[in-house]
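And now, subunit A:
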Amino acid sequence: MTGLIVMFTFIAVILVAFMSIVQRSLPDAIILFMGVGLGAVVLFFVFQAPDVALTEAVIGAGISALIFLMALKHLGEER
Partner candidate 1 sequence: MMIESLFDYFNQGYVIQSLVDTGSMILFFIGFFGLLTQRHIIKIFMSISVMEIAVFLFFIGNIFDVKFTAPILGDGHDAFVSMNDPIPHAMILTAIVIGMAVFALGVSFAIEYYKLTGKTNINDISEMGER
Partner candidate 2 sequence: MSSIYFVALPLLFGFATPLLKRFGKNGVAYASTAMQAALFLLALNLAATSSWAVEVISINPPLGISFILNGASLFFVLLFMLLMLLFSLYYLGLRKEEPFPDENKFFILLNMLLASSIGLVLSSDIFNIYVFFEIAGISAYILSAYRKTPKALEAGLKYLLTGMVASAFLLFGIALIYIHLGSLNLAVLSGSFHTLPFNMKLLIGLLLFVGFGFKVEIFPLNFWVTDVYEGADPLIDSLFSSIVVKAYLFVFFHILYLFMPASPFAPFLLLAGAVSMLAAEIIALKQTNLKRVFAYSSLGQVGLIFAVLSLESRMAVEAGFFIVFAHSVAKMAIFLSLTSVIHAHKSEEISTLKTLNSPMITVTFIFSMLSLLGIPLFAGFVGKFLALKSFASSGEFLVLGIVLFASLVESIYYFKIAGNLFGKGERGAKLRLAPSQKAVFSILILLLVAVGTMPWLYSGFLHNASAAMVDTATYANLLTGGLK
């Protein structure tokens, strides 16, 4: 069972990561990047690493998202 979950989550993470990088508009790219963080949390959980999953959830999807959004607030368009 875990093998299947790993495969589908990996495929999802790879697709979301590729779309977030080649995405034109920045806000969408950041939201997709948070999806990558979420996928990583699921994978860490499936890999029996609860501490790492909790850290990645809190930092990877939580604080990094805030930092990206604050950066986006400033650097959105180029003057």
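Selection criteria: all candidates are chains of the complex that A comes from, given by their letters.
Here is the rule we go by: contacts are C-beta pairs under 8 Å (C-beta built on N, C-alpha and C of every residue); 3 or more make two chains touch, one makes a residue touch a chain; residues count from 1.
From a predicted model like this one, the values you see are computed outputs, not experimental measurements.
Asks: Given that all of 1 or 2 sit in the same complex as subunit A, name the one that actually touches it.
Replies: 1
Asks: Could you pull out which subunit A residues touch candidate 1 in their complex?
Replies: On the subunit A side, the touching residues are 1-4, 6-7, 10-11, 13-14, 17-18, 20-22, 26, 29-30, 33, 36-37, 40, 43-44, 47-52, 55-56, 59-60, 63-64, 67-68, 70-72, 74-75, 78-79.
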